[in-house]
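This view holds just a subset of the chains, kept in their places.
Just so it is clear, A, B and C label the chains in written order, and each chain counts residues from 1 on its own.
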């Protein structure tokens, strides 16, 4: 099985974290390719940055999805996920969505642990977009600014662990979701020190993408996830124009 | 007062409808400029098309907002609205949002009348994004495809009126929202034939934008609508990069 | 344009605050008249007081609305608002409703800052009545009793400012609503010291009332906001009886 993973941010260091965790998580016969957004920001925290990342994601997926069995949008917050699901003929999974699904099958209420205060509102809205706001216990986040997005796991490991503990003790979380591609793999290394199951977006997304590909659902030919109706377009890349405008 | 209106679609004919209705609706001392998206689709019906429109909207607003008192995102579904609200120092209003606010002050539950079946899911999600799903009586839509988006009001006038009547009689709507920039101005011409108040996105957005500009709220300096934190970016237009990445 | 503003409380000092802020906020060609309830309480904090204020408001509006283009119910909590909307042929706007609409167009989640602990439950229920409970971050309130409702802004200015700051920092408010007619105008004077947009009920209501009047919606002839069906009545003022019972 072949998975295409798109990092909606421009940070190659984060793409490497994603690729490493994806390969550790995938089934033995799955191959993983990771692409990095050619335009956008270092890491997405806001609605505006997510709008940019969504467009970059769509463009990359339109250009490169052929030959893959499934795709992953590898930023927590799932920029462009629902849009990509409409236009691609293969399953597409997002990190938030995937982590929520895993967490929902492991406990009742879950908390998200995140890398910045600013990112909270966007994550909250993403959980609500997926219809699971009623199971969210809390979003806990680092309060200080990050010196380097590529080394946040080592720079802020102790604080992140403390946030997990607070989510369990104070917020009643049955499961912890470690959020954000820059934290890919952290769940694996701190799971022993947290008294509830810990879930990671990248590994969940890789496994759920494999599952969807193996279940082999027919793509929607009608309804709100069918390909967009044929219509005039201009100024898009040929690959994206063909998928969206279809003429 | 100066208003900047962005049409997130590439249809100049729709921009002209928007401009005409905006000028009819604005206060006497308000001037209105309308820009058309340089890339995208003829009219937005899907999440993928909205993602494209959102990016085009952000780009246009970043480039052109200086000197204006407020801005309007002139596609029902509000592509890029929340993103624009983060990065611009002036108020920004969307057509859906504005129509919902007007409708909410005129009655209890409202229905949306729309130009295509495909557009329903996106509109539903937009209403829920604004937190007003509990007041939505129904979304009624034309079922057949549109020969020409610029003449839908005359081509489909009778069907649209019938949808309004069904929304009132069968769905219990206290107010009707005529949705979509291609229907700008229709509310004005059919209001007499509908037994409840009828609301239009363009006129509501123009008036609410004026209101927000006159109330002169300070832009957010903290919280989730403050400008995005400074960070590395690439591949954006200079105007957008400066607003998003701020360096 | 002529606006009729009804203060549902008996406090003339509050009516003066309302009138002053209304005139500062209105468009140049708008005239504003303010009436004070002839019976009721000094200021409304409870459901019982609101029931009294609702009846006084209906009675005043029935008697005096002729010749006006729109009306405002000028107590936060909107006593009698939905009832008045049914029976009057002109738009009617409430302070809570108006402030919520302004806040909803300026950010994601908002907090209400209020003058007494007792008033919280009523405000909470009012926000939920308008269907916007999902966007309410918190209601913060003064804890001590008020020596004089007419001078609360100067007596309690520092505490009110601290409540705003707590709502932003601890509750995640993107917008602050300064609630209650006795605080009319306060938003204007403290806006510079609060790091998110600040909204006021009176100025919002005045502007939104102007907007509704200018959009000139037809009054409902059917549905739940049409005038009440004709039926027997007794013991009402002639003006109210005619609007409610219509015989």
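One rule holds in what follows: a residue touches a chain if its C-beta (ideal position, glycine included) is under 8 Å from a C-beta of that chain, and two chains touch if they have at least 3 such contacts.
No experiment lies behind these values; they were computed from the predicted model shown.
J.: What is the total copy count for the complex if 3 chains are drawn?
T.: Oligomeric count for the entire complex in this file: 6 copies.
Just so we're on the same page, only the chains that are shown with their structure count from here on.
J.: Counting in whole Å, what is the centre-to-centre distance of subunit A and subunit C, each centre being its mean C-alpha position?
T.: It comes to 43 Å between the two C-alpha centres.
J.: As a quick test, compute the distance in whole Å between the mean CA positions of subunit A and subunit B.
T.: One centre to the other, that is 29 Å.
J.: Among the residues of subunit B, pick out those that touch two or more other chains and give their numbers.
T.: Touching at least two other chains: 82, 85, 223-224, 226.
J.: Tell me, which parts of subunit C touch subunit B in their complex?
T.: Counting only subunit C, the residues touching subunit B are 25, 27, 82, 85, 91, 93, 97-98, 101-102, 104-109, 130-132, 134-135, 168, 172-175, 191-192, 194-200, 203-204, 207-208, 210-212, 214-215, 217-226.
J.: Which subunit C residues qualify as touching subunit A in the complex?
T.: Interface residues on the subunit C side: 108-109, 172, 174.
J.: Which residues, counting only subunit A, touch subunit B once they are in their complex?
T.: 10, 38-43, 45-52, 54-55, 58, 80, 82-87, 116, 118, 120-122, 125, 129, 145, 223-224, 226, 228-229, 231-236, 240, 243-245
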